[in-house]
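Up next, chain A:
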Amino acid sequence: MSNNPTILPKDAAAAEGKVNVQINGKWYRFPKGTRIADACNSVGVHVPCFCYHPKLSVAGSCRMCLVEQGMPPRLAPGATPTYGEDGYQPIQWMPRAVIACANTVAENMGIRTDAKLCNEARRGVLEFLLTNHPLDCPICDQAGECKLQEYTTDYGSGTHRFTEDKTKKGKNISIGPRVNLDQERCVLCRRCVRFMKEIVGEEVLGVVGRGTHNAIACYPGTSLDSNYSMNVVDICPVGAMTSKDFRFKMRVWFLKSTPTIDVNCGTGTNINIWTREQQVYRITPRQNDEVNSCWMPDSHRLNYKYINAPERLLTPLVKTDHGAPQRPSTWDATLNMVVEQLHSCAPTETAIICSARMTNEELYMVRALARQLGVTKIDIVPRKGENDGMLVSDDRNPNTNGAKLILGKNGSGLAAIRRGIKNNSIRFLIALGEDVTEEAGIEAEDLEALDYILAMSHSENATTKAADVVLPGVTFAEKYGTMINVAGRIQRLNKAIEPQGEARPDWDILRQLTELLGCDCPRVIACPSPMIILEEMAQEFEAMKGLTWGNIGNGGVVIMDTGVTIPLIEREKGKK
Partner candidate 1 sequence: MSLIDTIWNWCVDLLSNEIWFYLITTVVKLVLMFAVILAFVVLSVWIERRVAGWIQDRPGPNRAGIPLQLFQRFGSKEKQPLKEWLHFFGIPETCWIAKLCTWLRLDREIPTFGLMQPCLDGGKLFLKQELTPSYVRKVYFTIAPMLVLGPPMVAAAVIPFASSVTTDFGTINMVVANIGIGPLWIFAISGLSVYGLTLAGWSSNSKYPFLGGLRATAQLISYEVAMGLSIIPLLMVFSTLNMQDIVQYQADNGWTLLPLWGEGLSWQRWALMAPLGLSFIIFVTCVFAEANRTPFDMAECETDLVGGYHSEYSSMKFASFFMGEYAAMVIGSALVVTLFLGGWSIGFGADEALHSVCSWLAVFCQFIMFLVKLVAFIFFFVWVRWTLPRFRWDQVMKLGWLVFLELAVANIFLTAAVLYFVK
Partner candidate 2 sequence: MSYIPVKRPKFSLLDKVYVVELVKGLAITLKHLVLSLLGKSRSKKDFNGKGVGACMPFPEQRWDAHMPDYYRGAPSLVRGEDGRERCVSCQLCEFICPARAIKITPGAVSPDAACQKQEKAPAEFEIDMLRCIYCGMCQEVCPEQAIFLSKEYLITVTDRKKAVRDKATLYKLGGTRKGLVNKWNQYK
């Protein structure tokens, strides 16, 4: 193997702090202390596990990950090890299988995951697990992504030798406001118990009963009501823990998952949106060890209902006269009308309130629009909340850093705009993606008093009701774009569904408006997609230099140092 016969592979590996391991006949190098299961999975050799989760402590209780393991023969005193032609010692295979999750790799170790011994062992484990399993896959929400189902088709025997009555346990038990428990389906891997104890730090779940009556339950007087409770649904390998929100909504094999990010706070939690036929059914966290590990808060997870809500704006709305009701209109007519109206607005009496919930590309277009109109009174609406010490950031805007970078605004100028509206020095308001009556603190009477309001929003709210022209934008699930999170990491938003009705992506509305207003800058009007806008921004801003849609990737790239960290990630790093 090695070109230089004087250096043995073990010495070469040791120099890197690694060990040589043979997996299914091929040699690999892994860092010392790597778990066998992790080592196998990292080179594409699948090891089935129920109880093992890389982010949790090792329980070693399910015995599903049994692999055949071998080591070099133990030497007699005084004997020297013999090396084969390839520089490795011969492997002596052990007669019993070992669990891959609780053992670490060692020098010259051999692992076989496809041996007859492993398959027999797994079949035995599965047969035991299935003795009391209710086999109600047709009604189980986990069906289709259930580990027990998958491993049974991979390794199971296909027949049932257990003909006695099954143990009766609790079914459909509400153990928290968002989670249901089915004790019969449970394989007692205790992932949920460990998650609540180790990650959330609230010990509410435990195992009760003895022998075959073992079951997961909440401690008396407690319930699974943490803001992170729904993560147990994700990590549960079977259908024991199920989401009340997703219960009986749709079978998972109909759903298409789109990797994107969450927009409820500055953390920018990585998520998958699960959709079918332009309908969002659920959101699950996506692993990103630098942002959210494998978890996400329930509050963010369940905040998707507005995407398919009846409050969505589906067509442009215009008031033909002051005081007249809003009427649906077409895009071309509306945009031309808006251009005419904006031309008659004095730039000094106009203010733009945009949103740090917009993507960088949209903010770039907002800036182009403001420059075209000559408006200088422009700011975002800041949103402050409480940091929960886990994943929810105190900044409840997902892209405050983007607004700072592109517009140079952080919300400090909002008070001036508010005052201007109060004392009538601002007569015209452009509200982009924000309901200005809420966090921006502009009173409804003041809005009434304004001469002209142009609102762009995805859903109906107090501002759009008061607006002279409403342009229907889209939610985060319907557009592409990038956002910069509190830690300065730029991440991608992906389109999961098509825009509802006649709504258009916000960047496209702003681009067309700017073009119709007479902008001839090719860097603005010639942008056919957010990807191209990103390239334009990469040329302009130092922080974004060299960024493209492709090299941001699904994990994102850190582009600025903000000094802010995510507590949960810090804790996880500290453990290692």
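Here is the rule we go by: contacts are C-beta pairs under 8 Å (C-beta built on N, C-alpha and C of every residue); 3 or more make two chains touch, one makes a residue touch a chain; residues count from 1.
On the choice of candidates, all candidates are chains of the complex that A comes from, given by their letters.
As the structure is a computational prediction, the values presented were derived from the model and not from experiment.
Enquirer: State which numbered option touches chain A in this complex: 1 or 2.
Expert: In this complex, among candidates 1 or 2, chain A touches 2.
Enquirer: For the complex, which residues does chain A have touching candidate 2?
Expert: Contact set of chain A toward candidate 2: 134-139, 143, 165-166, 168, 171-172, 247-251, 253-254.
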